[in-house]
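Only one protein chain is missing from this complex, and each of the others stays in its spot.
To keep things simple, chains are lettered A, B and C as they appear, and every chain counts its residues starting from 1.
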């Protein structure tokens, strides 16, 4: 295999990455623990756990349940808060040479704007992921990503704060009637890219206790179970917005799975739940995908992005 | 185990069933083939493949793909049309003593109304399932179940045709931002019960051909992969509409899985994809669920319906 | 539609043996209850993995041999080509493992009452179900010629025992590693002189080519097709293909219950993967 002639690099707005395999927010903590398994510089980028303004305890346990080919989680965005994050976690990543996509989450439009301003002013950030799959406390707890107007307002606020200093990647929820409409809305508001999909809302009931298994009752469904939903969502959005880069995720366990999302239209791939199964998954998948692309005759990764829309049967 | 004292019966509006295990529409054809594996009288009801006005060829092949703990299908409602169905398939079911829920599908409000009128006039039908997860040709192909107004209009039309002669069960799609809102809408329009969930829209891309695996590109995701979504949807809707019976389905493979949906709020359980894995699944699940209920001390099935909302930790 | 329902049964079958034969695995399963009712052309649907497998759907396999008696009270044999994850898993089963089998499924090759001159054409593992057919035809005093083709020698399934059931056996491989170099259809003249009926099992392309040859020669070609199946027992409608019925109407028919064997003439080979114009119930 002649990897030398293979160009694995990818681009999200103004950010360049030597390869398209990223971690998924919330599935790699803030990088440190994963670095026991591989050098973080090997992968395209580390996407950090979505961070909020203040420290968060997260939700009560149990926070997880295994489901067929997937899992539910209800962590509740436990984290140190943006200031500690920028003081401790981000510098560690920068020091270790990891390209970093910082993921932020807020409960109001203003919180998102303020968070993004702080991130903009921090050195070493490749891109900003705006996780809008959180409840909007100012609007009956409606999830931002499930409402066109709220989604637009958040991204507009972030864009005003960040300008063109950092690519803004809006992370979408699949729990909507029309994900293309939401995608168009946030792109109209200034998003440079899209991350999709976040988890699907699910529930497991423990048949011993006869109560919901999670303390929070509902949780987010991730893992290979949801991959067909991710592929469909990416395909639909890439068809509607072919020039907007997509960070694809949802159930990627192997290079072949990553390839599916790339063919659907993803310019980068985040590996989430798979990392719990195999802490080396991001590097393994990076290598497997490269092999597949080379075997299919691609000389540039970017040529494969959205290829399923173009190829004839 | 003293099954004698255990009351397994269930009720959907005016219809009574000796037990709550049904087939799922489209996963049992019209009963004949399944009767090779068990007497259809053993289960609560056979839910027939959704039938339309005219004969339908369905979609081109490939129509299916296996996915992690699930499958995609894009059959395209292949079927004989309502007249042949009522002349040949329904009488066969009635003759063999099967309680029958007839599932109808239409491309317009009028088609649904006309179909339901024909079913109303046919003897031997226990209930009418209205599969509104079809594209509305009169409204840009928008799926009825994904739009409150369209969903309401269909059920209103059916209610006008059927009155109280047959329980009307509206079958909902999970591919919506707010399934409770749709449920409330159709119940307001006259639905006596709800069937949920239909499949999730998904896609598989064949990494050999680098094209969508299904001729139709997208298909419906079913099987255990989607069970957490089904449990969540049933739980939410039962919480909002505790008096409306729900026919629960989505990834039920065992009695324990069925129990999960019952605890969430299902008054009956349809077994779909599991039947492809194990053609005896409906009866097996019926027996397994009964064992579980008796082991948990229930003397009546109906006491377990929605128990997860009541039980304390 | 009057489906030929075979009254299949479902049974946990012990693996008696699993031997490698070229590129294939030859599995023998104890299948009392199923084996007695097998007719050549029938298939079985086998589930994959344990109860926690992520693979839900059964895999279908043509029945190679079946015995209705013996130390195991009846066995069936299948020839498995490890391909994707499911068939690979099945191909790796060891003696004493159990496989859940549903069968016998599908229709069978029609056997003429009177002696005929039959040509049996197999592509790859498709030859497997033709050997028991050959046996029966010979018992009826028919003359049985067989032609087997594949890409390479190890994909030719033509065991020594099998050769005893045919009067002649010709082999073609695309790489010439055994037999004639070329396609199986190169093995006999297009006129099919001295042939009354052709029985075929193999890839769609081969079946289509044979049907064309049969048409020119005025000889019926009975084709065992292989369509993706989710259930194998007639429930799901995934396995359809366009087939002309007796009145000339094209219908999308289920290959698991109305097939897998169809009269080549009736199958709309060029329409597979489409809804051919004019198909019964086609979108207008």
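We adopt the following convention: contacts are C-beta pairs under 8 Å (C-beta built on N, C-alpha and C of every residue); 3 or more make two chains touch, one makes a residue touch a chain.
Being a predicted model, the structure only gives us computed values, none of them experimental.
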{"item": "Residue, one of A:20, A:44, A:68 or A:306, that touches the chain absent here", "value": "A:68"}
{"item": "Touching the absent chain when the full complex is considered, from A:18, A:124 or A:279", "value": "A:279"}
{"item": "Contact residue for the chain not shown (choose from B:31, B:68 or B:279)", "value": "B:68"}
{"item": "Touch criterion as defined above, residue of A:58, A:97, A:141 or A:188 at the omitted chain", "value": "A:58"}
{"item": "Residue ranges of chain B at the interface with the undisplayed chain", "value": "68-69, 224"}
{"item": "Residues belonging to chain A that touch the chain removed from view", "value": "26-29, 32-34, 36-37, 49, 54-64, 66, 68-71, 73, 75, 78-81, 215, 223-224, 273-280"}
{"item": "Interface with the undisplayed chain - residues on chain C", "value": "49-55, 85, 89"}
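The definition used in the following text is that only the chains that are shown with their structure count from here on.
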{"item": "Chain contact graph, described as a line, ring, star, complete graph or other shape", "value": "complete"}
{"item": "From chain A, the most remote chain by mean C-alpha position", "value": "C"}
{"item": "Chain at the geometric heart of the assembly (C-alpha centres)", "value": "B"}
{"item": "Distance between the centres, which are taken as Cα means, of chain C and chain B, whole angstrom", "value": "35"}
{"item": "Whole-Å separation of chain centres (CA-atom averages), chain A against chain B", "value": "34"}
{"item": "Overlap residues in chain A, where contacts from two or more other chains coincide", "value": "68-69, 224"}
{"item": "Residues of chain C engaged with two or more neighbouring chains", "value": "54"}
